[in-house]
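Of the protein chains in this complex, all but one are displayed in their positions.
Naming follows writing order (A and B), and every chain is counted from residue 1.
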Amino acid sequence: MARPAHPEAMAPAKPGRTRTAPPHRPPKFPMQGRYRAYTLFDATGAVYLLMGFGVLHAVRTLGDGEVAWQALLSGWAAPLYVAFHLLALVSVLFVGVRFFRLFPKAQPPRIGPAKPPPGPVILGMLYAVWIGVTALFVGILSGGIFG
Amino acid sequence: MKQLLLKIEPVVWLLFGQGILIGTILLTGWILVVNLGVPLGIVSADALAYDRAHALASNIVGRLVLLALIVLPMWKGAHHLRSLSIDFGGAGRDSVVAGALYGIAALGSLLGIVAVLAL
Partner (left out) sequence: MSDLPKKTFVVTRFDPDQDEAPRTERYEVPCHPDWKVLDALNYIKDEIDGTLSHRWSCRMAVCGSCGMQVNGEPSLTCKQPVSELPDTVEVAPLANFPVIRDLVVELEGFLEKLKQVKPWIIRAKEKAVEEGTHSQSPAEHAEFKQFSMCINCMLCYAACPVVANEPEFLGPAAIALGHRYSTDSRDEGAAERNEIFRGEGTVFSCSYANECSEVCPKHVDPAAAVNQAKFNAVIDWATGLVLPRGGRE
């Protein structure tokens, strides 16, 4: 039997005339079928939150001077950090793909007089920006541009 | 607290949405080079030598990008962890969990603004 949902899920304001059995959750929730991708999508929140603080730490370290900065960069070669950052990379790609799939249909049919472009065009634009900005960012940070 | 959470919801959703959109787009390059490329020696260490890194970061565009990289993923993370908490039966404790998570994101954002200005 599936696990219980919130005891008041879909409950009417006033109880009916007979005793009801409490609601149960979708049986495949949270880690079976399509729900697994959904739960993992939510779980990437932990990675993003840590990454935000990671960048904060990097910026503060940059303000602490050369020695601290070099130590930070070489410290990230440790296996635990490499594993986390690989996980972060996978998470970011997963989130991007899933969110971009949803983005076109989330646009309202009209904003005032303006109509958004068709779905496939929006999707193409999103990927173009993602790839383009990443390439630019990598180019700048790795010394290829403004080197 | 519940009424406060409802009131700030549009702002949180905007930050969360941009956290996914802009945060994801910017984080990809950041992770590839700063977190993996340079530490693992795939990218030359000179690329992020202190002087160059500091110059790039303290440039006005650099500061804005770094601010986005700090703030936006934090709000995406906080909001999604709140969803995760609710998914696992946490509707009752939501006010506390949301308050704590958004509080962390707000604090981190504030520290981020200070750090970026101090570069």
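Going forward, a residue touches a chain if its C-beta (ideal position, glycine included) is under 8 Å from a C-beta of that chain, and two chains touch if they have at least 3 such contacts.
Every value quoted in this text rests on a predicted model; they were computed, and no experiment measured them.
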Requested in this report: Using the definition of touch stated at the top, determine which of A:78, A:106, A:121 or A:136 touches the missing chain.
Outcome: A:106
Query raised in the report: Which positions on subunit A touch the chain that was left off?
Result: 1-2, 5-6, 8-13, 16, 18-30, 32-35, 38, 41-42, 98-99, 102, 105-111
Requested in this report: Spell out the interface residues on subunit B facing the chain that's missing from view.
Outcome: 6, 9-10, 12-14, 80, 83, 86-87, 89-91
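The rule we apply is simple: only the chains that are shown with their structure count from here on.
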Query - Length of the line joining the C-alpha centres of subunit A and subunit B, rounded to whole Å - result: 11
Query raised in the report: If you look only at subunit B, which of its residues touch subunit A in the complex?
Result: 19-21, 23-41, 43-48, 50-54, 56-57, 66, 69-74, 76-84, 87-89, 91, 104-105, 108, 111-112, 115-116, 118-119
Query raised in the report: Along subunit A, where are the residues that touch subunit B in the complex?
Result: 6, 29-30, 39, 41-56, 58-60, 62-63, 65-66, 69-70, 73-77, 81-82, 85-86, 88-89, 92-93, 95-96, 99, 103, 129-130, 133-138, 140-143, 146-147
